[in-house]
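The complex is shown incomplete by one protein chain, all other protein chains being positioned as in the whole.
Moving on, here comes chain A:
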Amino acid sequence: MTAVADTPATGPAGTLGSADPEPGPEETGREQHPQRPALELVPSSRRADVAATTNLTAEQIEELGRRLDAIRDRILAERGACDAAYIRNVIGKQRALEVGGRALLFAGVLPPAWIAGTAMLSIAKILENMEIGHNVMHGQWDWMRDPKIHSSTWEWDNVSSSAEWRHSHNYMHHTYTNVVGKDRDVGYGILRLSEEQRWNPYYLGNPIYNVLLSLFFEYGVALHDLEVEKVVAGEKPLSRVWQQLKSIGRKAGRQAFKDYLAFPALAGPFFLPVLAGNLTANLVRNVWSHAVIFCGHFPTGAVQFAPEQLEDESRGEWYVRQLLGSANLDGGRYFHLMTGQLSFQIEHHLFPDLPSNRYAEIAPEVRALCAEYGLEYTSGPLWKQYLQVLGTINRLALPNGRR
């Protein structure tokens, strides 16, 4: 199966946008301003597929799949009142934190109040996006049949609308995890995060784009739903993009009005401290969620896959791809809470719809299974994983950024 690495990356069904009639700028000499290229793939040693990455036989892979299914079935049978109490408690605490933080910011001319208020609001926004919004929209709590805590009704404090997010994240990212050219979370359409993306001078700015993406992550997420390169390739109608833009604009407008105008104005003479606090909280949330999410799939050890992997992929192979393509973060209980349990990225990718409070409980079992089957279970502290991600981003800014 490693043979795919030797074939030119024309890709199946031309989805990769690198067909021959369109030579790259370096071949035509039409060197222009660096422009963001369509995701182009070149052969690479890092391309892998599940069978080639493991020493497991097909039978072993299916056996592993059945054992993972058994973990899932057990949690499904167990979940009940305690889990429901958990999410309701988190939601209640998060809203109390938000109210408290905003109230303290009204006294924000006093530095201690500003710091405390901004910290509370930042934590509230992080919890709202990660432990609550992301997980509710995954349908992790749909089984409660509470219309207030349901994937079909939830809307989050982010400029990407929940409907767009459920498509780009739940479907595209979780189905095609780490398949370069299919999973748009690989690079968010602006970064080079894989050798498979053909280099061009635009990518010299890779580290800078990453800092910007980190600061404005919620906008990056919303805009990456637009799939601009698909529009350029003529695969996506402009009308659909316009529809998405209007949705993003509406939401961004409402968010901006609330955080940057209404609440500061309510504070009257203390307009500026409130504005600064809200802005800081949004930035903190963006930087934090960007770090956690990038550490989930791009540290050393997390594997990327060729689109061929998707052909006839079995349930067991799907599990192994999710396992190998994800990386965990080590930390304590409150750290896990603040990552929305995405510090258990591996468990989340194996079982995206299990209640998040259960990931910690099943992680040791998944780790033991990995050891038994000789699969790498990537895990490390946040600082170490993030440094690795930054290293990859810097390395891939250059043409042949091999390890």
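Miscellaneous remarks
Quick note on the criterion: a contact is a pair of C-beta atoms (placed from the backbone, for glycine too) under 8 Å apart; a residue touches a chain by one contact, two chains touch by 3 or more; residues count from 1.
Here is the rule we use: contacts and distances are computed from a predicted model.
According to its UniProt record, the chain left out of view corresponds to "Ferredoxin-NADP reductase" among "Alpha-D-ribose 1-methylphosphonate 5-phosphate C-P lyase", "Ferredoxin-NADP reductase", "(4Fe-4S)-binding protein" or "Oligopeptide transport system permease protein AppC".
Contact with the chain not shown here comes from a single listed residue; of A:73, A:146, A:235 or A:330, that residue is A:146. Although one chain is not drawn, the whole complex shows that of A:214, A:255 or A:300 it is A:255 that touches it. Residue A:157 is the one among A:131, A:157, A:196 or A:317 that touches the chain not shown.
Against the chain not displayed here, chain A makes contact via residues 79-85, 92, 95-96, 99, 139, 142-148, 150, 152-153, 155-157, 251, 254-255, 257-258, 262-263, 266.
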